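The complex appears here minus one protein chain, its other protein chains still in place.
On to chain A.
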Amino acid sequence: MASEAATHSDTVDPIHQFHINNLVDFGQIGHSTFAFTNSALFMAITVMLIVGFMMLSTRGRGLVPGRMQNVTEMFYEFTANMLREAAGSEGMRFFPFVFTLFSFILVANLIGMVPYFFTVTAHIVITGALALLVMAIVVGYGFSKHGFGFLKLFVPDEVPGLILPMIVAIEILSFISRPVSLSIRLFANMLAGHITLKVFAGFIISLSTFGVIGWAGAVLPFLMVVALTALEILVAVLQAYVFAILTCMYLNDALHPSH
């Protein structure tokens, strides 16, 4: 706290925005505190925004959709098409899951762009949990569909026995790296983007303490922040899309063994 106050006086601490604060303390479970944190608050806000918007926009149930209903229907159609293209019409059984995942990440990324808001997806705990959920569904569905034949996943045919152990090890590593790359990509993009924004915004404040010349110089980082904000909104949408499309592709692998 002391260092935080010290850094606050002259420069902006770019990491401070990721601090997790306990808002309501419920006590302890084991040795860790059990609390309602700002992260949980923003996840709740995300879910409430999505549910509220969906319910409000489809309240009219117009045959000819209004403006709000059109947005919801377009989002629905977009997700449905994405899933159908990647996993076929059989994949539509996972539609509720993919739609929930996509809308949660998209809205969480986007409300993270609002100043003073907490970016839920910039924490690897969240993205890791989401990626593990995806892989759990892939593995669970694969085992329920193929039985123990699903383990053949790691054993290619027509491989000489001598190098088979090495190939199996590489295949297993490749499989394990899937949730890792899925979670790290989303988390690293959000984290790096928000830190970059904060650093450039900090330049403006630092430069403006130097008087008129500083103000003139501060125009450059200010332009940079404007450009970066636009880029970050693109990245927020893009990363949600990438997460969703990869989920679809992994689900497709479990659904349709033949491509």
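Throughout what follows, contacts are C-beta pairs under 8 Å (C-beta built on N, C-alpha and C of every residue); 3 or more make two chains touch, one makes a residue touch a chain; residues count from 1.
Please note the rule applied: contacts and distances are computed from a predicted model.
The listed choices are "ATP synthase protein I", "NAD(P) transhydrogenase subunit beta", "ABC transporter ATP-binding protein" or "Cytochrome bc1 complex Rieske iron-sulfur subunit"; the UniProt protein name belonging to the chain that is not shown reads "ATP synthase protein I". When the full complex is taken into account, the listed residue touching the unshown chain is A:173, out of A:92, A:125 or A:173. Residue-wise, the contact with the chain that is not shown comes from A:181, picked out of A:21, A:81 or A:181.
Although one chain is not shown, part of chain A still touches it, namely residues 90, 145-147, 149-150, 152-157, 166, 169-171, 173-178, 180-181, 184-185, 188-189, 234, 238, 241-242, 245-246, 253-254, 256-259.
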